[in-house]
Structure formats: structure tokens, C-alpha cells
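With one protein chain held back, the other chains of the complex are shown just where they sit.
For chain A:
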Amino acid sequence: MTATTAPVRLGGRGLRHELRAVRVVWHRDLLRFRTDRGRILSSFAQPLLFLFVLGQGLGATLPVGTFGDAGYSTFLFPGVLATSVMFTAVFSAISIVWDRELGFLREMLVAPVGRTSIVLGKALGGATVATLQSVVLLALAGLVGVPYDPVMMLATVGLLFVVAFAITALGLVIAVRVDQIQTVMPRVQLLLAPLMFLSGAFFPVSGQLPGWLHALALANPITYGVDAVRRVVLSRVDPSIGDSVALHWGSWPVPVWLDVVLVAGVGGVLLAVAAWMFSRPE
């Protein structure tokens, strides 16, 4: 008897295959985002509170002209965009712990792809989902006196994507080796709140802050993301505003491109750390 072996074609190898794996992991996050209406709606509660309650409430106490032509709500808008992106991104990242608990992670772990591809797919997925949500918030721009300028809007979305990517990567570093959601939740909250309050989302960093607070804010990578978004948005609201709202290192205003490089760089390093942690044998 001869063994009749049907020509079975095995799956691909190499970079193209890895990229396909990145794409499908990313795509899954988008599919799940679409079916997860509850999460989408509830995630708007916090930014709306910040924007309208904090914005109007605190704004009423500030002297006119503090931020050029922009009111406090307008100043706050970029910060709220960035912080809302932070929350969505980090929760997207820690969904990998759910995947582990509910079993689906195994489906990815036994697949013939590198761990780096899985982590990269997850980071891009989290970043995309977070950015998509921020687009909905961005639609409220008119309510806080920000004009609907397509170029500014596109630039903002791009910047928010970079911030979201870095935050997702951070979330992955925290979550990638954890096997229980109750373990990861407290760690995330412990980290997110300081990152948010020290980011300059709610008040200008370079100004009258006490030295220790100023130093902490400058050490927070999110600060640079908020700065970039704010400069892009406010320069369109009041073109004469110049560097007055900019983040400064000493007396030197940090250019927007450097903001972007810093945030993206931190994101890249965090992603590499997450991939390394994920690849270590269990």
C-alpha cells in the first residue's frame, strides 16, 4: 500500500505573512469595536463632563484673555481629546488580559507568527479604536469655539493616533504577562490618573506651576502629546497666539515636531518592551 499524500499547502512564512498577522489582529479589534456599542457610548461620559462642566465652571472664574482669544473650554478641548484617547487606548490594550482569561489568546499564541506581530497588531488596533472615538468628540468642536477646519482636524486626528499608540503600548507593557483582569485593573488606574493630571490637559504646564509639579509634568510623555494637539488646535482659533501656550524647556518653546518625535519614540520603546515581555517563555 502506498501512502497517498494529497498536496497539502502549508501557510506562508516571512515578512508578508507577519504583516498579514498584524493586520488581522488589528482588524479583530475594529470588528469588536463595531459590535460593542455600549462601550462606545459610555466612554463619552467623562470627556463631556470635563469639557462642559469643568470647562464652563472653572472657565467662569478665569479672567478673559488668559489664553488669547480662546476661552477656557477651548483651551481644554485638546486636553480632553487627548485624555479620552488615553482611556480608550489603555482599555483596548488590557483587553489582551480578557483574551487570556477567556481563552482566545491561545488561538494567537499557537499560530505560526511572531509575538511581536501580535503585539504590534494589538497596539495598532487599540490606537485606531481610540482615534475613531476621538473623531466623534472632535465633531463637538463648534460648541467650544473651534472652527471645522479640515486640515487642522486631520492633523489633530493624526496626532491623537500617535498619542493613542504610545498609550496602548504602555497598556500592553502592563498587561501582556498578566492572566487576571482583576490584577491589571488597579495597576492601570494607578497609572492613568497621574498621567492624565500631570499632562497639562487641564492647565498650562509652562507658566506659574510650582517647580516640582512642573518637573513631573515635563517628565510625562503625555504632556508632549497634549502640547502638540493644543498648538495645532489653538493656532487655528487664534493665529496670533504663537508660542504663548507652548510647552517650554526653560525659555525654549518645544517645537511641535519634537513633541511628536518624543511621543512616538516613547511609544516605540514601550512596544519593544511589551514584545520582549510577551516573547519570554511562560
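Annotations for the structure displayed:
Convention: contacts are C-beta pairs under 8 Å (C-beta built on N, C-alpha and C of every residue); 3 or more make two chains touch, one makes a residue touch a chain; residues count from 1.
Everything that follows uses one rule, which is that contacts and distances are computed from a predicted model.
One chain of the complex is hidden; its UniProt record names it "ABC-2 type transport system ATP-binding protein", one of "Ion-translocating oxidoreductase complex subunit C", "Cbb3-type cytochrome c oxidase subunit I", "ABC-2 type transport system ATP-binding protein" or "3-isopropylmalate dehydratase small subunit". The residue from A:Phe104, A:Phe197 or A:Trp276 that touches the chain not shown here is A:Phe104.
Residue-wise, the contact with the chain that is not shown comes from A:Pro281, picked out of A:Pro150, A:Pro186, A:Gly250 or A:Pro281. Chain A residues in contact with the hidden partner, per the touch definition given at the top, are 1, 3-6, 8-13, 17, 20-21, 23-25, 28, 31-32, 35-36, 102-114, 281-282.
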